[in-house]
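Pasting a structure below so you can have a look.
The complex is shown incomplete by one protein chain, all other protein chains being positioned as in the whole.
Note that the chains take the letters A and B in the order they are written out, and that residue 1 is the start of every chain.
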Amino acid sequence: MFTTPRLIAIALCAALNFALGSVVFLVKLPIYLDSIGTILCALLIYPDRKAAFVCSFLAAMISTILTTIFINPFLIWFSGTELAIALMAALVIARSDDVFRARPLPVVKFGARVVFYGILTGVAAAVVSAPVVAYVFGGVTGSGSAFLVAFFLKAGEHLMTAVLHSGFTAEPIDKTLQVLLAALLYRATPADFIAMVRAQPVPAPT
Amino acid sequence: MTPNGALVFAAIIILATMVSRVSGLLLLAVLSVLFVVIEVGRHATTVLRRALALTIPLALFMIAVWVGVVGRAPEDIAADQPGSRLSALAYVAIVCARLFLIVAITQAGALRFSALTPLQFVKTLRMPLTFKRLAVLTLSLIETLHQAIDRAHTALIASGVITRRLSVRNLLHGWVLVQTVWLTAITSVTGRMRDKWPIENTLNLLDPLLTEQKAPRFDARDKTWIALGAVAATVIVWADVHGAP
Partner (left out) sequence: MARREFIAGRNFSGRSQALIAQAKRFGPQTYFIGPYAEAALSGLSSMVADEIELYRAKGNAVPRPSFGQITVDPHRKPQSLSGGEQVMLALHCFSVSAYTALAIDTALEQLDTRNRREAFGYLDEGAFDVALTDNRTRPTQWNHLELTTTDLRYACDWDQLGAAIVPNRAPLITIRQLSFSYQPGRDIFRDAQATLEPGRAHRLTGPNGAGKTTLLKILVGALVPRTARILLDDVAYQPWRSGNVALALATQNPDQQWCGATLREDMARRRAALAGRGIQKSLADQRIAKLASTLGVSSVDQHLYELPLAARKRISWLWPFAGAHPWIMLDEPTIGQDDETCAALAHALALFCEAGYGVMFVTHDDGFAAAVPHCVLHVENMQIS
């Protein structure tokens, strides 16, 4: 499973997840781009779904650990969310790799799939993140969604429910954006690199 | 102390922090301070500064939400009780204390080994070779991406595609910077995989370095700290079972 090109793809996607925080800061974007590498890794390695999942999850965990150590010590708590995103990427999103690379770009089909996958991934991420946000962070992680949580709490909802509802509102938007960016990067990636990454490992002679 | 020991000790402290009540947090705080002072030494103030820098904004945010807006603690909401802002503040204090400890112990662990180069650090970790290779590759590629980001940022500002400050243009075109950086990195690694690495057999230089094992997995210091952490965690769980505050 771990050929040299795949190790490179994992490391590159992990590095992308980690380094994109710098880009966000430089262009002052009000979003997080911390899972683009995870989704992209699955797209690169598909159609070997098992390898796509394992490699994309590895990329996610490496970037999560590094980000936890150097930038945001709270991110490690969301490892479950990374697992969910890697699963979605390898089993669902990557099925549309041909649409994402089609030339000319089929705008409607491309857009529809990005939105659909983004919503699906966002819902999954919200469900998996909710217990962490509720019990580790008391419902507030410092992002704007905290005010959504406050709104729902004020309305009398229990903490977990409030966090879930807040997540269902914010996560699909964030994940749709990330699926879009991952798809665009995948589309732009040179064919020879993808061929290297997808080449199956040569079995040892018997 | 070895990185393996620091990792295990930090994991114990973090897990214990998550389940502990006020008395448990106090015990863990004492143990963490001892660790920071003994192991981190002169960088101890850096640990404190970073932990405060990360936790204070979150605390202020939580106070604004829980005390300012909601006005009661989650337990009060769950029990359908009117609660009070004071109970909300107490809840915020406990959550923030936990987060502060987690950040502090994580930063202490990182700073403890700041004198090691990345290769030296990864070499000492007890993990499969594939993961060590990945760690080394990722750290190197992060630097490659950072350099590419800086240079591409200049070039794209020069061409007017993005701006230096927040703008609608950046919202629409900021992703071009991401694409440029990604493709630059791809080109670089493709060239290495095609030419330099096969000619030199470069990866074969890395493996012996990563698998050099001269020291045991845990040294005496590691075992002492791990034992202390385990005792603290046991006391906390026992106290929790017996209803200590």
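What we mean here is this: contacts are C-beta pairs under 8 Å (C-beta built on N, C-alpha and C of every residue); 3 or more make two chains touch, one makes a residue touch a chain.
Quick caveat: nothing in here was measured; it's all calculated off a predicted structure.
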Residue of B:Ile94, B:Leu119 or B:Val235 in touch with the missing chain, whole complex considered: B:Leu119
Any idea which of B:Ser84, B:Thr184 or B:Thr224 touches the chain not displayed? B:Thr184
Across the whole complex, list the residues on subunit B that are touched by the chain not included here. 117-120, 136-137, 139-144, 146-148, 151-161, 163-164, 169, 173, 176, 179-180, 183-184, 186-189, 191-192, 195-197, 199-203, 205-206, 208-209
Hidden partner sits against subunit A at residues 187-188, 190-192
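The criterion applied here is as follows: only the chains that are shown with their structure count from here on.
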Using the average of all C-alpha atoms in each chain as its centre, how far is it in Å between subunit A and subunit B? 19
Inside the complex, what are the residues of subunit A that reach subunit B? 2, 4-5, 7-8, 10-12, 14-16, 18-20, 22-23, 26-29, 33, 36, 58, 62-63, 66, 68-70, 72-74, 134, 136-142, 146-147, 149-151, 153-154, 156-159, 181, 184-185, 188-190, 192-193, 196
What residues of subunit B sit close enough to touch subunit A in their complex? 18, 54, 57-58, 61-62, 65-66, 69-71, 74, 77-78, 91-92, 95, 98-99, 102-103, 106-107, 109-110, 130, 133-135, 137-142, 144-146, 149, 153, 162, 165-166, 170-171, 174-175, 177-179, 181-183, 185-187, 189-190, 193, 197, 203
